[in-house]
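Only one protein chain is missing; all other protein chains are in place.
When the chains are written out, they are named A and B in that same order, and each has its own residue count from 1.
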Amino acid sequence: MEWLNPYHLQVASFVLINAILGVSIYVTLSTGQLSLGNAGFMSIGAYTAALLSTQHQIPIPVGIAAGSLLAGVAGILVGIPALRLSGVYLAIATLGFGEVLRAVLINWESLTGGAVGIAAIPQMGRVILAWASDRGFSPESLGLQPNQFISLMVFTILLLCTVLTISFFLRLSRSRVGRAYTAIRLDESAAAAAGIPITYYKVLAFSQGALLSGFAGALFAHSTSFVSPGDFTYHRAVEILVFAVFGGSEHIFGPVFGAAFLTVAPEALRAISDYRYILYGILLVAMMIFRPQGVIDPALLRRFRRSAKGTPA
Amino acid sequence: MSALLSLRDIGKSFGGLAALSGISFDVQQGEIVGVIGPNGAGKTTLFNVITSVFPPTAGEVILDGERISGLPPHKITKRGITRTFQNIRLFSTMTVEENVMVGRHCRTGAGVWQGVLHTGKERREERGIRAKTRELLDLVGLSGTDVEMAAGSLPYGHQRRLEIARALAAEPRLLLLDEPVAGMNNAETQDVFELIKKVQSLGVTILLIEHDMSLVMKACDRLVVFNFGRKIAEGTPAEVQDNPQVIEAYLGTEERDADA
Partner (left out) sequence: MFLEQLINGITQGSIYAIVALGYTLVFGVLDIINMAHGEIFMFGSFVALLVVTRLGASLPVAFLAAIVSAAVLGLLLERVALRPLRTRRGASHLASMISTIGVSILLENVAHKLFGAGNHLFETSFAEISFNIGSVTVYLVQVVILLISLALMAGLALWLSRSRSGKALRATAENLETAGLLGVNTNRMITATVVIASAMGGVAGVLVGMAFSYINNQMGLSMGLKGLAIIIFGGMGSVYGAMAGGLILGLSETFMVAYGSSGYRDAIAFVLIIVILLLKPQGLFGQSPAEARR
């Protein structure tokens, strides 16, 4: 299996983590709240998982669950005061939250290792290989080199997580709760008048977004084996924003597409990878002017579905 | 018999400006009460106070014996008061069907997990919501409409009816209609009149803000007249029509007319 290139699998793995991050900002955006703090929630998930597994030998799945839940709880704590804010104020406040968190990560050295970060985090693929080897399994039996196997394992786990995440939120968007979210986004007052408890759903969406970011962070920690404050900067927050803005902010497939496209493009086009952030910048401006809802919008999907069914658009 | 809705000395000020002062009147179960008065008299502000868009600065709103002023808007909806808006506030990019389904929110209960896992209970609930939606669209005369259409692309008159359907989806005891026939011609107005009467016959009490006097006189059992944030008259349409203060509010006094 020569073609199973660990490098490609690694890029694909980043696509999946970024897809989950894209969904995380999409969920809060679907109630009309733009949160730029998801890099912060991501760091909560990542550091929790890293610390639990390196310092307390907690099994990886438990650590990931703990990291996600902690991020979700943080989401509730941030989401409640955030209710008083909207639009620009909310975006900046959440950005500020992320930066305060990063300052804490850098300065609380005894807990977080400071700017150096935490290394030697158990890597999911390696752990599985070790576990399987103990039972007499060898990757060569599948025609794989050890490093191919490891990358494949990580990719498979991430694929499962991403598919579950997307399915979960796709189903949610088509349900009663999803309708409530959309109504709140479109007209909060009218939604309240129609009987929707605004506070409850806005905080719920906020914490769901935070939980997802934490989930992605924990997965990130156990894929790359190393986390540091530098992984969760303002740049990360903006990158997540670009996935949604470019890919599409009105349907869950939007940020997934955005994450996939913008993760693969710089890798595929080596020439532009150096200029990727310049490209992001231009993309943001251009999208706002020409197509503010992003590439994938509900209208496009409807046309897709109609042509797939063979009916004229 | 005690009133369904009781307004006791309602006042509402914004900064120094008193938009409402000393508003007191009752609405009996099953009535259609019209709220009329010149523009800026505070009628929509009254609706906003009743539905808790903002709390009153004075006075109380009492629904069926329970003090509701100060409750959050969605709780007031749940207790049975819904409304339409002066300048139509549909969820314009949601479909016709979804708009009415949203109205049904407080009478249903499927949460996150039930929705995601598509439990049997949730499926039944969704079927029920859709059935009720079809029923309501029929009632307001939109049965021929493509329910998958975006609500914002409906013609104006249909949008107003859709807003009424959405308000009815919550099974209100009291329906507040804010200028439901604004911008409509005589034929459309007649249709809405018949709809209002049909809704009344279903047991819903109605509070109606309107400027179209022919509709108001035909449809309303009683009228309350506002001017400059105060109630200046109350009574049957006939009584109110002859009230000199009401005439002055709308037309100005004779001296003023002479100067114009």
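The working rule: a residue touches a chain if its C-beta (ideal position, glycine included) is under 8 Å from a C-beta of that chain, and two chains touch if they have at least 3 such contacts.
The model shown is predicted, which means the values in this text are computed figures rather than measured ones.
J.: Kindly state which of the options A:I25, A:L129 or A:L241 is in contact with the chain not pictured.
T.: Checking the options A:I25, A:L129 or A:L241, the one contacting the hidden chain is A:L241.
J.: Give the residue, chosen from A:V62, A:A120 or A:V285, that touches the chain omitted from the document.
T.: A:V285
J.: Quick one: say which of A:L85, A:V127 or A:V264 touches the chain that got left out.
T.: Among A:L85, A:V127 or A:V264, only A:L85 touches the chain that is not shown.
J.: Provide the residue numbers of subunit A that touch the chain removed from this figure.
T.: Interface with the chain not displayed, on the subunit A side: 34, 81, 84-85, 87-89, 91-93, 95-97, 99-100, 103-104, 106-107, 234, 238, 241, 245, 275, 277-278, 280-286, 288-289, 292.
Just so we're on the same page, only the chains that are shown with their structure count from here on.
J.: For subunit B, which residues are in contact with subunit A within the complex?
T.: 51, 53, 72-75, 77-78, 82-83, 85, 89-94, 98, 101-103, 105-108, 110-112, 114-118, 122, 125-126, 129, 166-167, 170
J.: If you look only at subunit A, which of its residues touch subunit B in the complex?
T.: 168, 171-172, 174-180, 182-183, 186-187, 189-199, 204, 298
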